[in-house]
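Every protein chain except one is present and positioned as in the full complex.
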Amino acid sequence: MVAPQTEELRVEIAGLVDKLGPGRSSLIPILQDIKHRHRELDSETMQVVAEMLDIHPVEVYSVASFYAFLHGAPQGAHVIRLCGTLSCDFAGKDAVADALCDELGIGFGETTADGQVTLEWASCIGMCDQGPALLVDDEVRTRVTPDDARAIVAACRADEGRADA
Amino acid sequence: MSHPTTPIHRAPLSQQHRRVIPTTSPDAIGAQVTVTINGVEAKVPFGATILEAARSVGVQIPTLCDHPDLNVAGVCRMCVVEVEGQRLLQPACTFPVVNQMKVNTHTRKVRQARRHVLQLLLSEHFGECTSCVRNGNCELQSLAEEYGINDFAFGHPEEPLVAEDHSSYSVMRDMNKCIRCRRCVRTCIDIQEVGVLEAIGRSDRVSIETYEDRPLGSVVCINCGQCVNRCPVGALYAKDETDAVWAAIDDPEKHVVIQTAPAPRSAMGELFGLEPGTPVTFEMNTALRRAGFDHVFDTNFSADLTIMEEGTELILRLYKALVLGHKDVALPQFTSCSPGWVKFLEHFYPEYLPNASSAKSPQQMFGALIKTYYAEKLGLDPGNIVSVALMPCSAKKFECNRPEMHDSGYQDVDYGLTTRELGKMFKEAGLHVPSLPKSDFDDPFGTATGSGVIFGATGGVMESALRTVIELVTGEKVESIYDHGDIVPVRGFDGVRYAEITVPKVGPVPEILAHLVPDWEWLNGATLKVAVAHGTANAKKVMDDIKAGGKFSECHFIEFMACPGGCLGGGGQPIPTNAAIRAARAKAIYAEDHAYSVRKSYENPAVARTYAEFLTDGPGGHKAHKLLHTEYTARGRHIPQE
Partner (left out) sequence: MSAQTIDSQGNALTYATIERDAGLRAALDMTRPDIIDAVSQSGLKGRGGAGFPTGMKWNFCAAEKGDLKYIICNADEGEPGTFKDRVILSRFADLVLEGMTIGGRAIGATLGIVYLRAEYTYLRPHLNEVIKERRKRGVLGTSIMGVEGFDFDIIVAMGAGAYVCGEETALIESLEGFRGEPRNRPPFPAVAGLLNNPTVVNNVETLASVAAIFAKGVDWFKAFGTDKSTGYKLFSVSGDCEKPGVYEFPWGITVAALLEEVGGEGAKAVQIGGASGVCVPAREFARRLAFEDIPTGGSVMVIGPQRDMLDVAENFLEFFVEESCGQCTPCRLGNPQMLKAVKLLKEGACPPKFLADVKALGQTMMVASKCGLGQTSPSAFLSILEHFGDEIHDRAPSA
């Protein structure tokens, strides 16, 4: 017996394999696509991907666990990644971090109870001249003040899902 | 234009040794390169590693992640050496010699780096050597001694960080001791194609885990224990049941018997400092009795029985398919005496379970008979018999715990001990096996044949089966076809071997099979196609070929062994393992075969007696089926949610 959502999942992954090719090289693009749309890589998903690429599930789990943007844990509708590296630190990232945590009521690495926002640290995002900088999903925000941070959180809260999803 | 893609290569190249391709002719100019190691010149083939070059001139370089059976990883950095003219130290295990380089293997910089590597590994290696299963046989411990590590400069864990995983019947995991050398990962993915273990996460959080860190007992593990054999430390080890066996021995109510498989005999000596390949079969019998076992049996007896049952099954399948024209006969028939292979088949190719011989493994056949035939014969209460099996195998522990293995009305085999466990019991009992007098196995199963012995080597089951089938069918001695009866085409260590055996003539059907087939005419001039595969990665190759309708799908009979080399390379054998050690054990096994006067299973008098006295409706008969045959479970690969 295959659950209907599993069937749906299989069709989706088969479509990706079709588009990207059945080789191992397709693994990361497939995982990126799924993660982007479903915000997580669950147990069934990784096993179906493994099956369709003819690799072992533990290999999929291993690869996913390696990359900061892929790890399997469920994420919120929006992901805020605050740059933690030196120039942003100099520019006042701590105050922004405090504002984000305060406004969201969560710590880094956590997701709000309503599943709306995940907060993470990012290694340098290449906005060192305009720090503090952060990514909201794939979009970059620079010279973020604590007030900006609160506004960003409010916008994420108000938004149903990722604009690009 | 899309993402470039290619057929999968399993091991990432970060974990794979790609040699610089040597020149084809060894005499060609440039085929040999001179390298100077610590001032001593060595001539090596172009592209050899520094490690190989150093060994060729007797220079030892310490290694941890390197293993002769595995792809090179180059991750532990223990083997770094100084190459003149280079700022960086280079790992000897991966660095190829392609020009006249000068290498120094123990400069101050090198010694310091190695010490640092050891001290770093010890900074996350929880556990006391004295209470470790690998005490005295641990590569980390040895190197710490060699390098005079006398402090934990970078700390040492006081508490375990993760719980041990004892969920498997066979393989235990204590990740607190893991040094992330990834030998187990490479073993499980590259050698076995099972894919249970991988490196998870990154940075100092890297750990070796199963899929989503599930307990080993609930993922697709075949219990082969090859990871255990290659683990340099005590992070992976086979379940230890020696206490339970001692308790049974200590209990005066219990009648404790042990059957000993052929492969451990060729390796037990290694635990007592003997060279690999020094058999201690008969000394071990004495040791077992002195340790307190009531009776000592030879698993070769039931190996012969397995041949009778499995051979009969094969003949019947062929008869049904070729003569009676039955369409639903599953061929080729697969051997089923390797419990690792059986579980591999159940997980990865469940649709081929009908091809597996229904005959139980020798261990389980013996188990079923001990608590029935033997108990009856000696007037013992089977409930008081504790049946122990000495096996070269960790998967046998799982096998004897299979719920279907209760055909005697009891658990047929109570404990499957590994060679290592029994060696430990001997040491605890003060029994120095090599110095003990020899003694024989006990009746009523005492007499064995050479056919049973060679079950311990890859190709052995096939050879035993062929010896018996050829003689039963042709009525001729197998020696008239093969010198000394050695069926050489199925021997050796090639991962997959294929052979065609022509039946030159047929004789009358012997009495023992008369109830199954009327004559052998249908086999006259027939070509029997057989194959042998060992290591489940090789098994996978054969299975995929069968699925694709390739040449192996045309075979009649295929022997599969989960472990490289067969049982002699089993997951319960002494550590370390490598090709030379396995070859030495094989040599001992084939020598023992030659020493037997009876070398064909059907000639084993104990087997004949068993059919005459107990399994009275003959091989493949009803009684035999009840006790000596089994069925399998289609497990599949899916790992369900917990």
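In order of appearance the chains are A and B, and numbering begins at 1 in each one.
The rule we apply is simple: a residue touches a chain if its C-beta (ideal position, glycine included) is under 8 Å from a C-beta of that chain, and two chains touch if they have at least 3 such contacts.
Every value quoted in this text rests on a predicted model; they were computed, and no experiment measured them.
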If I consider the whole complex, including the chain that's not displayed, which of A:57, A:76, A:131 or A:146 touches that chain?
A:131
Tell me which residue among B:48, B:61, B:80 or B:196 touches the hidden chain in the full complex.
B:80
For subunit A, enumerate the residues touching the unshown chain of the complex.
23-29, 31-32, 53, 62-63, 66-70, 81, 84-87, 89-90, 122-131, 135-136, 138-142, 155, 159, 163
In the complete complex, which positions of subunit B touch the hidden chain?
1-4, 6, 12-15, 17-18, 20, 72, 74-78, 80, 87-89, 91, 94-96, 98, 109, 112-113, 116-117, 120-121, 123-124, 153-154, 179-180, 199, 201-206
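We adopt the following convention: only the chains that are shown with their structure count from here on.
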Could you state the distance in Å from the CA-based centre of subunit A to that of subunit B?
44
Quick one: which bits of subunit B touch subunit A in the complex? Just the residue numbers, please.
2-10, 189, 194-202, 209-212, 219, 637-639, 641
Please give the residue numbers of subunit A that touch subunit B in the complex, ascending.
19-26, 29, 43-44, 46-47, 51, 53-59, 61-62, 65-66
